[in-house]
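Every protein chain but one is kept in place in this view of the complex.
In order of appearance the chains are A and B, and numbering begins at 1 in each one.
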Amino acid sequence: MPFPLSHLLHFTPELILIVGFVVLMIVDLIRPLRRAAGILALVILAAAGVVAMFGWPGTSQTIFATYSHDPFALFFKVFFCLATIVAVLFSLASFKTDAEYYLLLVGSALGMSLLSGAHDLILLFLTIEMVSIPSYILAGVYRGQRSSGEAALKYVLYGAVSTGVMLFGMSLLYGLTGSTDFDLIRNHFLQGSSSPITLFLAMLLILAGIGYKVAMVPFHFWCPDVYEGAPTPITAFFSVAPKAAGFAALLRLTVTLLPRGWEAGWDWPMLFTLASAATMTLGNLAAIAQQNLKRLLAYSSIAHAGYLLMGFAAASDLGFQAVLFYLIVYLFMNYGAFFVVDIVSRKEGSELLRDFRGLGYRAPYVAAAFSIFLFSLVGLPPLAGFIGKFYLFGALIDQGMVPLAVIGVLNSVVSLWYYVKIIREMFLRDPLKPVPLLTGVGAKVLLLALMIPIFVMGVYWSPIIAVAGEAFQLVLP
Amino acid sequence: MNDNFPILILLFLVAAVVVLAFLALTVFFGPKRPNPDKGLPFECGTVGVGDARAPFPIKYYLAGIIFAVFDVELAFLYPWAVAFRDLRLVGFVSMMIFLAILAVGLYYAVRRGVFEWK
Partner (left out) sequence: MLLTLSIFIPTAAGLLILMIPRRMETLQRYVALSGTAVSFILTVIVFLNFNGSTSNFQFEESWIWVSSLGITYHLGVDGISLFLILLTTFLTFLCIISSWGSVKERIKEYHFFLLLLETGMVGVFCALDFFLFYVFWELMLVPMYFLIGIWGGPRRVYAAVKFFIYTMAGSVLMLVGILYLYFNTVDPVTGGRTFDILLITRQCHFPLGIQTWLFLAFGFAFAIKVPMFPFHTWLPDAHVEAPTAGSVLLAGVLLKMGTFGFLRFCLPMFPEAAIRFVPLISILALIGILYGALVSMVQKDIKKLVAYSSVAHLGFVMLGMFAFNLQGMAGSLLQQINHGLSTGALFLLVGVVYDRRHTRLIEDYGGIAKGMPLYASLFMIVMLSSIGVPGFNGFVGEFLILLGTFKANITYGVLGAAGVILAAVYLLWMYQRVFLGKIVHPENEKLHDCTAREAFVLIALIVFIIWIGVYPEPFLSRMEPSLQAVLDRIQEVSTAAPLVP
């Protein structure tokens, strides 16, 4: 077989990340350079992201029969680089850590960026593991702290179980179709020669494995504990990047293997409808009772996974486009919310609701920023979160799925309840300690950088939605 | 086929009865001489020490993981060596890059003290 080296060019972002990873390893060993590791990680990720962006939108093709090079993959490459860049900035503003920490973040970015193009069961599995393993270590990066260790252990154990489940599903799929290549599996499906029940079981198991990654009910149990225990920058990273990776995998699987009109004899959109309704309702209801803000945001991120699943329930181009758009918006607002929690908890020592009491008077800028992020999470216009939800609900109603849309909007009202609880605590209550809470300039600039896209995309989002629409062109046989 | 079916069932029954009977007979008639040495777990001829659930140093895991990495690397090297002629320079360079990355990893592991056995 000829070895088309030119295909390697399509992997330039990944190659940059690999070289960067090795360089970071070496830097970690040289004591005087070690402090610059964070900056170096930023440069590497930015370079990879920019290179991926220059490839946009590119041509769609399958490389080595295992990897799709298409706008969809490029979109997610840029997304993951951006998400990791924000995580690195967040960590730089938040705490001092080893160079190893940044090494793991870059490694995770590498895994995610490969995952975005995986066109083969084995590559998909490997890349999911490449994302997960650094995550397990990152969750436990506070070595001395019990909660961090507990979080890491829980993450590993739940992760191992779900990986096993997914692998079992993949093996069933391989057994049924005799192939790991998505194209061949799809062709096999379309011929309709396999037993529908086994096929359903295989897909269900794979979906369960991915459902764990995106914290879909009923595979969400790990989420609050891990989010609470892990260091806040890592929690924020988990809530955005690996979750988006899960959605990327889910999107590719659904679109490639479960094409519309043919659903392997099973009503997949119905399955997603149920999962979506359960996920957002449970996430929102559980969030109401939370006193710890990291836990609250963990449940809120479960609820948001539910909103995102609405796009899958709609199973239309508009729905998938809405998912991509919502992920971009979600990146900014969720990072922002976690960043504020981190700022406050670093000063107060914990992240309980009462630590935020009177924050509006102690740190007006930070509190105002937090309100913007929270209102955007609720989905109030004219913020970007509203536009995201608008597209998701629109996609549902376009498909005539009004009941799920009604469940979705009612969930928004429920979510308003606990988000407003935070805002109430910040602005409508007097502070326990009437001393100003000071924040650094760097943190303020980062907050502003996260806020601006939320405002801009709330008013002028046409280019972004156009990108999301263009990105939704996958390689199909 | 139907004619032979009762015979098949009978064969199964006979087999079951015989097996159960032998098991029962050994319980009743077999000599029983318990001995502490017989209760010990047998591990390659050495005598077991302590509980099986005792924690042992994490260094084992680290060494084990490093071993796994190089074990798999060898698995790659064999087919590469066999096809070395056909792969030409491209194959050589790719493998060298692969090995270089592994070497950096090994060097990293050494410098981070993975092999220091304190």
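Methods note: a contact is a pair of C-beta atoms (placed from the backbone, for glycine too) under 8 Å apart; a residue touches a chain by one contact, two chains touch by 3 or more.
Quick caveat: nothing in here was measured; it's all calculated off a predicted structure.
One chain is not depicted; across the entire complex it touches A. Residue A:420 is the one among A:133, A:153 or A:420 that touches the chain not shown. Contact with the undisplayed chain is limited, among A:197, A:410 or A:456, to A:410. On the side of chain A, the interface with the absent chain consists of residues 375, 380-382, 386, 390, 393-394, 397-398, 402, 405-406, 409-410, 412-413, 416-417, 420-421, 424, 427-429, 461-462, 465-466, using the contact rule stated above.
Definition applied: only the chains that are shown with their structure count from here on.
In whole angstrom, the spacing between the mean C-alpha positions of chain A and chain B is 37.
In the complex of the two chains, the chain B residues touching chain A come out as 87, 90-91, 101, 104-105, 107-108, 111-112. Contacts from chain A toward chain B in the complex involve residues 3, 5, 18, 22, 25-26, 28-29.
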